[in-house]
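Report on one structure; see the data block that follows.
Of the protein chains in this complex, all but one are displayed in their positions.
Up next is chain A:
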Amino acid sequence: MAMAGIKTIIVLSFILAIGFLLVILSSALFNNFLTLLVVATYCIAPIPNWLCGKASNQDDFTDSGSGNSVVELGRFVTGFLVVMGVALPVVLAHCDLIRPEAMVMSIVGGLLIYGTIISFTMFFRQEEEF
């Protein structure tokens, strides 16, 4: 179990490093640092779910979270932020503020970063339950 955890952490950190590499290359190669906004978007994307999950635990007397409006608000904002991370480079490239190559690299890098954050949270939560 410990070896699997260490392997998971190593693989996830490699993927995170590749994602950051792609985003930084996409901004540094063309000397246009607007694509760093993607990193900011994906870094704040898990925060609404976390905050709203904390907020809903205080008065959890109803059924198992299905009718909880605060949790749904967090999910709505999360879906908004994830699509915003893809839509922002597309808008920037369509308006000729960044190059299309930079758009592709920042989208792929941002998705790698966000996938790393999500899968790290899942693995961490699974190990916490044991």
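Going forward, contacts are C-beta pairs under 8 Å (C-beta built on N, C-alpha and C of every residue); 3 or more make two chains touch, one makes a residue touch a chain; residues count from 1.
One rule holds for everything that comes next: contacts and distances are computed from a predicted model.
Enquirer: Suppose you had to identify the omitted chain by its UniProt name; would it be "BHLH domain-containing protein", "Vacuolar protein sorting-associated protein 68", "Hsp70 protein-domain-containing protein" or "DnaJ-domain-containing protein"?
Expert: In UniProt, the chain excluded from the picture bears the name "Vacuolar protein sorting-associated protein 68".
Enquirer: Which residue among A:V23, A:V39, A:L88 or A:M105 touches the omitted chain?
Expert: The one listed residue touching the chain not shown is A:L88.
Enquirer: Please give every residue of chain A in contact with the chain that is not shown.
Expert: Here the touching residues of chain A are 63-67, 72, 75-84, 87-88, 90-92, 94-97.
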